[in-house]
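In this view, the complex is presented without one of its protein chains, the others remaining in place.
Chain naming follows the written order as A and B, and within any one chain the residues start at number 1.
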Amino acid sequence: MAKLTPFTMPKWGIEMAEGTIADWMVAENAPFERGAVLTLIETDKITNEVEAEKDGRFVRIMAEAGQTYAVGALLAVLSDGGEASAAEIDAVIAAFRPSEAGFGPDGEDEAPVPAPAVAPAAPAAPLVPEGIAISPVALAEAQRLGVDLATVTGTGRGGRIFAQDVHQAGRPESQPALAGVFAMTADSAVLSTPVARRIAALNGLDLAKVKGSGHRGKVRRDDVLAVVSQAAPQPAPAAATPAPTPAPAAAAPVAGTVDIAPMSSMRRTIARRLTESKQQIPHFYVRRRVRADRLLALRASLGADKPSVNDFIVKACALALMEVPAVNIQVHGNDIHRFGSADVAVAVATEKGLVTPIVFGADDLSVAQIGAAMKALAQRARSGKLKPEEFSGGSFSLSNLGGFGVEQFDAIINPPQGAILAVGTARPEPIDDDGAIRIVPVLHLSLSCDHRAIDGADGGRFMAALANLIEQPHLL
Amino acid sequence: MVWEDWQKNTDGRATVQFNRDELLGAYRRMKIIREFEERLHEEIKTGEIAGFTHLYAGQEAVAVGICDQLTVEDMIVSTHRGHGHCIAKGCDVKGMMKEIFGRAGGLCKGRGGSMHIADLDVGMLGANGIVGGGAPQAVGAAIAARIDGKGRVGIAFSGDGACNQGTTFEAMNLAVVTKVPAIFVFENNHYSEHTGDAYAVGTNKDIASRAEGFGMKAWRANGCDFFETYTAFAELLEYVRAGNGPAAIELDTERYYGHFEGDPQRYRGKGEIDRIRAERDCLKAFRAKVVGAALLTDDDLDKVDAEVIAQIEEAVVEARADDLPDPATVADDVYVEYY
Partner (left out) sequence: MAIMNIREAIVSTLHAEMERDSDIILLGEDVVGGNGTAGGPEAIGGIWGTSPGLWEKFGPERVIDTPISESAIIGAAAGAALAGKRPVAELMFADFVGVSLDQIWNQMAKFRYMFGGKTKCPAVVRLVYGAGMSTAAQHSQSVYAMLTAMPGLKVVLPTTPADAKGLLTEALRGDDPVMYFEHKTLYGVKGEVPEGDYRQRFGEARMVREGGDVTVVACGRMVNFSEKAADKLAADGIGMDLLDLRTTSPLDEDAILESVEQTGRLVVVDETPPRCSLAADICAMVAQRAFSSLKAPPQMVTAPHSPIPFARNLERAWVPSPQKVEEAVRRVLAFR
């Protein structure tokens, strides 16, 4: 007895929903061999031949040429051998359920029109523009990032879309901070690279005094930077705290008398909050020395209007917070609030006391932008014009006393933040530079962490990430 | 041209006088080449020698007959079949053996191998792996020689293969129009790789006439006879050194081995190799002539044979024992100075 199977509209490609029978190439009950062309089916894009996978015959053809059927719809009944009775064929038809739509309600015979969509759980596959090819990874990325492929310009041949094109379309427009045109640096009789000459000129350095590490003693950028950074062991005072005016000398009380000044409301607030912090938060401290020569050198190689060293450190903290999110938190009772961006509060000393304006989203800002933001915030802080939302919140604080020559100190956490970083001045100290001992400017950092929410390992990881960033400032 | 015709060409030439030492020396040098090549043939079978080797055995009279008349300052450029020219021009035999064995002590530190042996100190500007590659360079050497005005010459050795290369024609024309002391030596061993000169050389197996066609004088001689080669070349050399411009010589000779070692030589006639080894052996012919004229004895020559065999044996033993080149130096000696 011949075996009968349903012959359905095939599915070619993820987005094919339906096909049109262009023509039947074999007649009902005409036997065919494996490989014979059975029918021509048209889709939006192409007309495809359907070949027989095995010898057989169509015992009944229901679909009509020129008609369109959904993918999975029953088109004909296939026999692997001889003819079949009408009853047998009817039985197959009755039992057929198109795979897409599943079973009809109450087991009805009527095959419901299958939904043209694909597997329901997955997000709708982005529609690729007509005739454009796309790499599999690009397609997956478009789905993952929710990028509308109609907005994507493919850079491949014939407009083929690659993953990079999808990423480009998904990102905001570039706004590069332009460094602009530099004045020409003169050639030098000393064998040197152009960038080395430029940095030497910027720092008033005589190239002849620099030992070159390149072929034939060529002076390269690193050679010049090494000399430049050694010449400037102390960083410029942290921009956030330009030498804050101490209490005017004229007001010093005469010996023997006492001047009693009641606390201002700001002072009282500071007193209350920091007492609570010291009493209630189990502080622990993670300390680390960080070489700052490359950071200072990078800063030295920039033109006028360069950001302060502290601006660089803010960026470094922001990136480190993104790397170690366990530190980028606020603690509220028994809840830990985790943040997706790094809002870094920077301590600014004002006449009235310590204020911590916040640089929001510092991880997404360039150092130059942070510098600009800090200038503006510091100015408003000192003139008392900060708005509450500018100093409330944040997940992390940075306090820099380097401007006073302080080498190292431990800061008190600003609740509800999880941690605070204390930065001292950069002092020339010996370090192990790949086996050789060099004297370079070194910063002493101290991270205070709330042990209710942050463990030692998290603190350690954060400091490691921070050190890595400060020591490779091109990553900032 | 046929063997008999070569004979006729030598009649009527001025005879050259050799003394005993010159004769022994010529025989020794030919024997060194013969023994060097025959020994290599055996050594190559062991598989220790890498790459391509092209043996010169059978053509010794050409190399020695010509190079014995040159000074250290005359310059020669050779072919891929260059061992004979190297030895005849004065390259160190042990250094050559080491080079072919790919050793650090080789003449070219193992970097060149059989096809690229050179020693500019003895005027050997290099064997060349490119057929026809040397002819223009010999013209360049002749240009340099003419400027120096010391009567030096530049010699390109070519075969019946290279005589069909464009570079050879260009070089001949350039030499003629610049009238430089360049000498084109065509060693016709009748096979360019696997094809006979009867087929490949359009001018009916006659290469010398091509040189004449380009406007220079050409000599012809039997390349399996030391004395004939020597006397013909002596005339040519005098002509060229006198500043008459370039000249050529075609030498009818034979190679006993294949184009390269490993060549099955299916192109040879039946018994051909045996015949040429019997009838066209320059060492045997030399011995017959000098012993026949009582200039030397068989014992004299046998003694040289024994010494040469021992010399080559020593060269092989030393080559085998020498160090391989240091891989760390693989990219050295590309430039005199780069950065």
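The rule is simple: contacts are C-beta pairs under 8 Å (C-beta built on N, C-alpha and C of every residue); 3 or more make two chains touch, one makes a residue touch a chain.
Bear in mind that the values here come from a model prediction, so they are computed numbers and not experimental data.
Chemist: Touching the absent chain in the whole complex: find that residue among B:40, B:87, B:141 or B:163.
Modeler: Spelled out, the listed residue whose C-beta touches the missing chain is B:141.
Chemist: Identify the residue among A:146, A:172, A:262 or A:282 that touches the chain left out of the display.
Modeler: A:172
Chemist: For a quick check of understanding: of A:48, A:135 or A:185, which residue touches the chain that isn't displayed?
Modeler: A:185
Chemist: When the complex is taken as a whole, what residues of chain B touch the one chain not shown?
Modeler: Against the missing chain, chain B presents residues 75, 77, 106-112, 116, 118-120, 125-126, 128-130, 133, 135-141, 143-147, 154, 166-167, 170-171, 173-174, 177-178, 331-339.
Chemist: Against the chain that's been left off, what residues of chain A make contact? List them.
Modeler: For chain A, the residues touching the absent chain are 164, 167-168, 171-174, 176, 178-185, 191, 193-198, 214-215, 218, 220-221, 301, 303, 474-475.
Methods note: only the chains that are shown with their structure count from here on.
Chemist: Chain A to chain B: how many Å between their CA centres?
Modeler: About 72 Å separates the centre of chain A from that of chain B.
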